[in-house]
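Got a structure here, written out as structure tokens. Questions coming.
Here the complex is missing a single protein chain, while all its other protein chains stay put.
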Amino acid sequence: MKKYLYIFRAEMMSALQYFSNLFSGFIGYFIIIFILLNLWNYIYDDPTELINGYTKTQMIWYVIITEILWKIFNGRKFCRQICNDVKGGNIAYNMNKPYSYIGYVLSSHLGEGLVKTVAYVAVGMILGKIFLGTFPSHSVSSLMIVFLSGLLAVIIDALCIIFISLISFYIEDAHPLYWLYSKMILILGTMFPVEFFPTALQGIIAMTPIYVICYGPAKLFVDFSMDSAIHIIIFQILYVLVAYALCLALYRKGVRKLNVNGG
Amino acid sequence: MLTAVKNQIKVTFISVKYALMREMLNKTTFLMNVIFMILNNASFILQWVVIYSLKSDVGGYSFGQVLLLWGTAASTFGFAHFFFKKSFSLSDAITNGKLDSYLVQPKNVLISAITSDVEPSAIGDLIYGVIMLIVSGLTIPKVLLFILFTISGGITMTSFAVILASLSFWFGRADSVADTGNGMITHFATYPDGIFHGISKIILYTIIPAGIINYIPVSVMTTFDVRLTLLVLAITVGMTALAFLFFYRGLRRYSSSNLMIAKI
Partner (left out) sequence: MAVIEVKNLKKNFRVKLKEKGLKGSLKSMVKASYRTVEAVKGVNFEVQEGEVIAFIGPNGAGKSTTIKMLTGILYPDGGDIRVLGIDPTKERKKLAYEIGTVFGQKEQLWMHLTPYDNFKFFGAIYDIPDKEAEKRIEEIKELFELQEIMNTPVRNLSLGQRIRCEIAASLIHQPKVLFLDEPTIGLDPVVKDSIRKLIKKMNKEYHTTVFLTSHDVSDIEKLCKRVIIINNGELVMDDSMENLKYHHLNKKIIEIKLAKMADFSNFDGIKVLKQKDTNFKLEIDLKKKSIADVLKLIHSDDLIDMNISNTPLEEIISEIYRDGVKV
């Protein structure tokens, strides 16, 4: 376990050096939240109105959370890194090291994500306080559950991207697949809660990772209930186990293929 | 004077042509870039379908106008990034001494520097812009205005990028500032201006010129207005002049690759 901690720390240190990039990231984040704030201000006629079960304040808190998650995911770089490892044969080199490749990339991704998490959660909360004035009501334990759910969301997203990237063992370029995945998350996950889509579509979305990656943590933050928390966390844990198993299977199969071909 | 301009245009076009040929060496990658950009832009239609299911007008825009807004945003972005790709990484060229070869040529340094590369995916943006124009309903005046505003908007966007990048002459690395500024225009340009009020609206017509690049053009294409059209063109000329002024002022401080960082 210690080695993962070390990888995690090293990545975190280098992420700190990218502080100035982070700052311009904040401005980008601010702009998006500002635009969506104006958009929902226009769409809601008055603050007490409910659209699909959400008040205006809840709606804006919802996007504050999903946009934080989106910033932490940073999937394109992550996908490129793994694809390069597969294509460049680096993955075979990693095979001889006394740690699992998936464990390695996951912990390095999370290390980088932690700095961002702290930064963006702070920025998001400040923006919410300035724009909306109120926080959704929470107890310490419910906040911890939301945080846990957010962490699981980041892990599931990372595993999904690892899975997609490992497909490069079999196809020339996995980037288009990642692209489709990220578009799905961005359009169907970060912009609106599931309830905003037509009923038929809602059922489908509930079965995709969108439900556990974006909707789950954001919904718990804006409208917490123990019932939905248990429901979402159980779903997320199942997702983690299944996704990890799939990644491992694909990795083992892929590496074997690499060996057969003398990669 | 006239021959000088003619020669400059000739060199610019050869440069763009050669850069395009370079990108087309790998045809599959090239086509993928173009197609995926079209799909990328198209995916955002879904967002607007959901929004318009809640309310029939957003910021005074009908659904068709939002499509036209997206079309103009894509085509101006595409025009700027296809012809003037390097203006969006000009800060890097300034701080890392990549302007040398343009400085020894008897042509305009800024134009040579920004036209030395093209962005294949920008062709996808241009195509998407045209598709949205067609979807929103074609008339001859609208088509002509669309072409005019694509060019003027693309040039304004480029000028904005050049001005931000020129800050590097004075303050060193300014690439994240430039990236942020350029990103802002695109973000704002894809939402109706009617949702913004007060200071933010003033900013969108001044410091972040999304209004000049997109909002006024969409309004003029819906109901024609000579004065607004001329205003857009005047601002385009002004911005271009400002970009050249900033760049050439800064060029005196250009330090080629001699910029050093001393470690203590």
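Quick notes
Should a chain be cited, it is by its letter among A and B, assigned in written order, with residues numbered from 1 in that chain.
Here is the rule we use: a contact is a pair of C-beta atoms (placed from the backbone, for glycine too) under 8 Å apart; a residue touches a chain by one contact, two chains touch by 3 or more.
Since this is a predicted model, take the numbers as computed values, not measurements.
Looking at B:53, B:101 or B:206, the residue that reaches the missing chain in the full complex is B:101. Only one residue in the set B:29, B:53 or B:256 touches the chain that does not appear here, and it is B:256. Listed here are the chain B residues that touch the chain not shown: 3, 7, 10-11, 14-15, 18, 21-22, 25, 99-101, 103-107, 172, 251-256, 258-264.
Quick note on the criterion: only the chains that are shown with their structure count from here on.
Taken together, the chain A residues at the contact with chain B in this complex read 20-21, 23-24, 27-28, 31-32, 34-35, 38-39, 41-43, 51, 176, 179, 183, 187-188, 191-192, 196-197. On the chain B side of its complex with chain A, the touching residues are 32, 36, 39-40, 43-44, 46-47, 50-51, 54-55, 58-59, 176-177, 179-180, 183-184, 187-188, 191, 194-197, 200.
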